[in-house]
Structure formats: C-alpha cells, structure tokens
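Every protein chain but one is kept in place in this view of the complex.
Moving on to chain A:
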Amino acid sequence: MTALLELHGITKTLKGQRTPRTILDGVDLTVESGESVAILGRSGSGKSTLLSLIGLFDRPDGGRYLLGGQDITRLSERRAAALRSAEFGFVFQRFFLLKHLTAAQNVAMALVNGQGWLPRRKRRARTMAALDQVGIAHLAKHRPARLSGGEQQRVAVARALVREPRLLLADEPTGALDTETGNLVIEVMRSATERGCGLILVTHDRDHANKMRRVLRLDDGVLNPATTTPDEAWTPHSAGMQAAPSGAGPTPESAAGVSAPDGADPTREGVPR
C-alpha cells in the first residue's frame, strides 16, 4: 500500500548569511493515511521548517517528497497552491482568524480560494458541517473577538478540515491554550484521523504527543527515524534535561541540548493513541 507521505533525505539550508545554516539535514519520514505523528524537538530544531516543507509553503534544497506516491518535490506555484487547497489542512498556534469575518466566513475562506467554485448553498452546508464537527456550529455568526481562545482554535481546525484534507498539519496548536481546552482541540484533530486523515502534530506538550500513534524527535535538523514515546523523548539521561511533569511539557530552555534517545524502539508497539 502506498504511503500517504514520504520524505527521503530532505535538506533545507538557510542562506543569505555569512555561513549558510543547515535547518534540515537528510530528513526521512513516512506517514500513512489515518496515522497521527507527533514531532518533538527544542526550539530552533527545524520543526516548523519541516512542517512548512511538508505543507508546500517552501521547497526543499535536496531530497525527494512523495505525496500518495507522486513526486512533488519540484512543483509550480500554481500546482502547489492547488495541492495545499485539496490535500492539506493547517492549524497554527496563533489561530490566524480574520477579525473582520465571522466564524463561518473564516471557515469558508478555505473554500473561496479560486480552487474550484462551490455555490453559496453548498459552501454554507460544508462550512456548517465543519463547525459542527468541532462542536461550535452555534457560534457560526460570531466574530473572533467574541470567541474564547479555545473556540477560536476550533474555528481554525474547522477551517483546516472543511475541504476534507488527506493530511492535517498542526504547528503547536495548543500553545496558546490552557490544558483542558488544548485537550479538546487535540481530540477534535484526532477524531479526523479516524476518517482516514493523516495528522502531523508539532508540539511541546507531552500529554498531547502521547495521544499520537508515533512520536518522533527532531534535533538540529536531524529527524530520529526511531519511533519513541514522549517519556523516552524527554528522558533526562538521554536528553540531557530535567523530566517535565506530565501535561506541562518542556520549556524551550529545558529542552535545550536534547538529543535523540538511545535504543528507541523503531516498531513502537503499544504507544497510546
């Protein structure tokens, strides 16, 4: 069976400085349909860059990127935009809702992007279905200013899901939320994987990472191919850091110097989802 996503030896170097800085160094990653993957790593380790390459926001300098078996490493801007619309859903830490639009209009924004045209009635139906999926259909006419942080992030998740993407990319989606609200958002995204949607979650929260099928570590641009658990990922002796209490997640400072855990189980059986 063809994997949903395959990265082979992906590299990315930041140019424009005196000495080019390698952000990603030979990243290999495979994600199957319906699979959820958490990526852990300290700040500056290249997590967001990896996500931006997967989401076709940027192009890798080297390596191969296959989506559904098709090589999409070098795409035209137009094709990349079409794939972003059809295949990916994005959730960001800062929600990025447009304040002059209602919740429903913010969700419908993903449908009014020039990639095919839906009549107003169908647009509305799909928008309301997405809002219903995240449990806030009753807030459809509210503007972001009248919504709580959790509600705003659920609107953002609904926007990501409204086109029924094959892969959901979430960059620290709970970073600005309290634990309870964060759990709610994670559950909403995880429920999407039950319908076959892949999920890549970049997070610092151990509990949230625990809910993913696989947990991977990214250190200085190198993705540890071995599957691990969050506990292993943050093991003090392997990561050179203090173990963070469950649910709190490590701070960027405490995560400094984290390295790939030794002896991680590549098959990762029994990791809770």
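Please note the rule applied: a residue touches a chain if its C-beta (ideal position, glycine included) is under 8 Å from a C-beta of that chain, and two chains touch if they have at least 3 such contacts; residues count from 1.
Note that in this section contacts and distances are computed from a predicted model.
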Per UniProt record, name of the chain withheld from view ["Putative tricarboxylic transport membrane protein", "Response regulator receiver domain-containing protein", "EAL domain-containing protein" or "Diacylglycerol kinase"]: "EAL domain-containing protein"
Of A:G9, A:G69, A:G116 or A:G196, the one touching the omitted chain in the full complex: A:G116
Sole contact to the chain not displayed, among A:D171, A:D205 or A:D219: A:D171
Option touching the unshown chain, where A:R74, A:R94, A:H138 or A:R195 are the choices: A:R94
Where the missing chain touches chain A, by residue: 48, 51-52, 55, 57-58, 77-78, 81-82, 84-86, 90, 92, 94, 96, 98, 100-101, 105, 109-110, 112-117, 159, 163, 171
